[in-house]
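With one protein chain withheld, the remaining protein chains of the complex are depicted in position.
Presenting chain A:
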Amino acid sequence: MSTVKLTVNGKAVSAEVEDRTLLVHLLREQLNLTGTHVGCDTSQCGSCVVHIDGKAVKSCTVLAGQAAGSNVTTIEGISKGDELHPMQAAFRDNHGLQCGYCTPGMIMSAIDIVNRHHSQGSGGKLDEATVRHELEGNICRCTGYHNIVKSVLDAAGRMKVAQAAE
């Protein structure tokens, strides 16, 4: 057992974990942040994607200990109070989810995709093909991706507006 200190959704956290504990299990089982899901054993499905220091990471491939000292953001930490993150709102408005199981991981990946492309300036324009390619690490079985892709493109615009306003 070791003590791991990290920041999760802006709060300092200290947890006793077995050395083999994966970050996803720390989040779900010890911190009760059950929005991050486990959908496979092989880091293929992306249901467990969270942000570590602002970058999308599959939390089932990271040991809790490896996340020590980092800033972890989960699906529970992206809205401002009752105000949804633009990506969350876009998923709702475009029917980008059905059963909702892959959705948290999908949203966390999608935010990272948009952030990376926005940070590339005008050359970072997102199109459908790019979104489809970059969502490759996340599997959805319900939506056929059609509305997820729409959601991400819609959110890219909303996030740009939000960033410009800040």
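The rule is short, and it goes like this: a residue touches a chain if its C-beta (ideal position, glycine included) is under 8 Å from a C-beta of that chain, and two chains touch if they have at least 3 such contacts; residues count from 1.
By definition in this document, contacts and distances are computed from a predicted model.
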{"item": "Omitted chain (choose from \"2-oxoacid:acceptor oxidoreductase subunit alpha\", \"Polyamine ABC-transporter integral membrane protein\", \"Xanthine dehydrogenase family protein molybdopterin-binding subunit\" or \"Flagellar basal body rod protein FlgB\") - UniProt protein name", "value": "\"Xanthine dehydrogenase family protein molybdopterin-binding subunit\""}
{"item": "Residue among A:Lys5, A:Lys55 or A:Arg132 that touches the chain left out of view", "value": "A:Arg132"}
{"item": "Selected residue (touches chain absent from view) among A:Lys55, A:His95 or A:Lys125", "value": "A:His95"}
{"item": "Residue ranges of chain A at the interface with the undisplayed chain", "value": "18, 20, 28, 33-42, 44-45, 47, 74-76, 79, 84, 88, 91-93, 95, 97-104, 107, 128, 131-133, 135-136, 138-149"}
